[in-house]
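Only one structure is covered here, and it is reproduced in the block below.
A single protein chain has been removed from this complex, and every other one stays in its place.
For clarity, chains are labelled A and B in written order, and residue numbers in each chain start from 1.
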Amino acid sequence: MNIVVAMKQIPDLQQIRMRNRQPSLDGVPYALGLIDKNALEAGLQLKEQSGGKVILVSVGNEEVEETMKEALAAGADEAYLVLDDDLADLESSQTAVALAELIKKIDDVGVVIFGEGSGDNYSGQVGPRVAEILGLPQVGCASHIEVNGATARVTRSLENADEILEAELPMVVTVLGDINEPRIPSVTQILKAGKKPKQIFAGSDLEIGLAGRAVSTISNLAPENARKRVAVGSVDELISVLRAEGFVGR
Amino acid sequence: MEFTLSKEQLLIQKMASDFCEKSLAPLAEQIDRDNQIPAEIIAGLGELDLFGLPFKEEYGGAEAGYDCYVLAMEQLGKVSSGPAITISVNCLGLGAIDKFGTPEQKAKYMPKACRGEHLASFAFTEPGTGSDPKQITTRAVKEGDHYVINGTKRFISNADYLGPMVVFATDDESGKPTAFIVEKFCAGYSISEPWHKIGYRGGNLLDVYFKDVKVPAENVLGKVGGGFPVLTYGIAFGKVGISSVALGGILAAFEAAAKYAKEKTHRGEPIAKFQAIQLRIADLAMKYEACRWLTYRLGCLANDAKDPMLFAKEAALTKTFVCDNYVEAARIAVDVHGSYGLMNDYLVTRLYRDAILGPQVEGVADMQKMIVAGVVLNS
Partner (left out) sequence: MAAILVYSDHEKLAPELLTAARLLAGGKGTGIKAVAINNAALAQDLAGRGAETCLINDAAILAADTAAVASALCQAAEKLDAAIVLLSSDRRGKELAGRLAQKLGAGSLADVSGLKAEDGKVQCTRNTLGGATVAVQQIETDKAVIALAARSFEAAPQQAGGKVSELAVAATAPSVRLIETRSKASEAVDLQAAEVLVIVGQGVGKEDFPVAEKIAKILGGEIACSKPVATDKKWLPEDRIIGLSGKKCKPQLALIFGVSGQVQFTVGIRDASTVVAVNNDENAFMLQMADYAMVADAKEVLEELNRALG
């Protein structure tokens, strides 16, 4: 059984500078999303438990190949990548279609693991969409995964309760950032990452017609950084402020 | 000329900084306070191949080159100097064995120390001298197929860990310094209590006593009477590590000062608005960039050092420049913090104590300048 881990290349958030409240991505290197690393770690732990290979899938521009070295260094065995500068900036519905196509090319898939949200957009839509496209059972916000033969037991951690669920494989799981502590690759693993097997596809290799963007961004600005500094004259006023902000009266 | 890092270099840098963030930073204050590195930190650094980063795979190293070594050490030095210095000294000892050792010596002594299971030492300094090899008083007397070593070494890093120690002693045949590989804690080897030093805490310094220590003749490192090149060339590679640790300190000082300048306010304005603070931040930026590229360059030169004297000169000038600048940078960072910078709650106090060590170790600054001047004026 192989474990597929979907990972997204995102701009290194720490290096984004704001100019006139506009985020400037010029010269900002790419990195792996934080929760995607938890997804990979979950995959590696499953492999240690039940064998198979950990295969990572990703869609993006040509840089993805370099970015994914980090994941290969951390222990993924192989990568299936769609590299196409035209596919650099897909939104969730398009990414899901492309990833689903890639996953179909992989044999003997057991668990497909996603981070619960990407580091940049954090909408958490891709994993459930892929599950729907592939017609697979899904469990989101997982805090524990355990494979037993042809089924998996997954704990979904909700705000106020944990649900322990069982499903037939293959299935899709999205993991929480606190499911594990991702391992740090050693120097030797980093130096060997570039030599691991890779299947690289261009956008035109996939038999998919990507629909247009289902979501577009109209504006994207840093919030006004100063505090509002609204003067409050009385306790009544304070209470109405707290009520308006949703802290009172719930 | 290219001033960009490869993906592998970036990943090694990031790996080191990830380890620091996750494991080392939370313990950095404790290491400084207790003057002790927890065993799990040594184990963690070993798992990441950080103890033998520049050395060949066949001898247990990661074979990533001194360029990558510099990048990783800078990150460690930024967060906690003790573990960083421990690695630096390990690589100093191993570097000497790597450059001058026989294949048998390398196979015997390098792999465990590359994994951090053992730690190498390099013992030159004595109570009577730290700068002049002619004055060493430790003696090695040949008796059949082995040597008997007697003497005292002072301020020896990693002397409290198992592993090989490169010891400089005057041998009775040549009457000149010779380097020997001694297995620490063999019969006749003993150590003092750790010295209570001002900075680089956790990287322990001890005095080492050799009382009739028997060393097989095959443990001579390099030639009999050939200790001098082992010392100068070996220590030149050690300076790659020392420079990187200091560079990390400069970065920490720079970041701490810039952060504080933006947070601390006077009359409702961050002190970063004051020109006097801005000039200091600019000084720190200049120091960091200058030291950074000088150190990175030294890492690249170390990968491919051909002329030992020329490399020794580059190492001496880099180490001196970077360590001196660290002292100034730490002082500037304290100034930006005002009196708060004197309170142990702020990182800059530790940086200030660490910085002051750099110019003294692995050859005092004055001696480094003499090396540089010697090469410049003789060519």
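Everything below uses one rule, namely that a contact is a pair of C-beta atoms (placed from the backbone, for glycine too) under 8 Å apart; a residue touches a chain by one contact, two chains touch by 3 or more.
Values in this document were obtained by computation on a predicted structure and should not be read as measured data.
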| query | Just one of A:Gly43, A:Gly75, A:Gly119 or A:Pro182 touches the chain that is missing; which is it? | reply | A:Gly119
| query | What chain B residues would touch the chain not displayed? | reply | 260, 263-265, 268, 340, 345
| query | For chain A, which residues lie in contact with the unshown chain of the complex? | reply | 11, 13, 16, 18, 23, 91-93, 96, 117, 119-129, 131-133, 136-141, 153, 156-167, 174, 212-223, 227-233, 235-236, 238-239, 241-242, 245-248, 250
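Operating definition for what follows: only the chains that are shown with their structure count from here on.
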| request: Averaging only over C-alpha atoms, locate the centres of chain A and chain B and give their separation in whole Å. | output: 40
| Interface residues, chain A side, partner chain B - complex | 29, 66, 69-70, 73, 181, 184-188, 190-191, 193-194
| Quick one: in the complex, what on chain B touches chain A? | 7-8, 10-12, 14-15, 18-19, 22, 47-50, 53, 57, 62-64, 68, 72
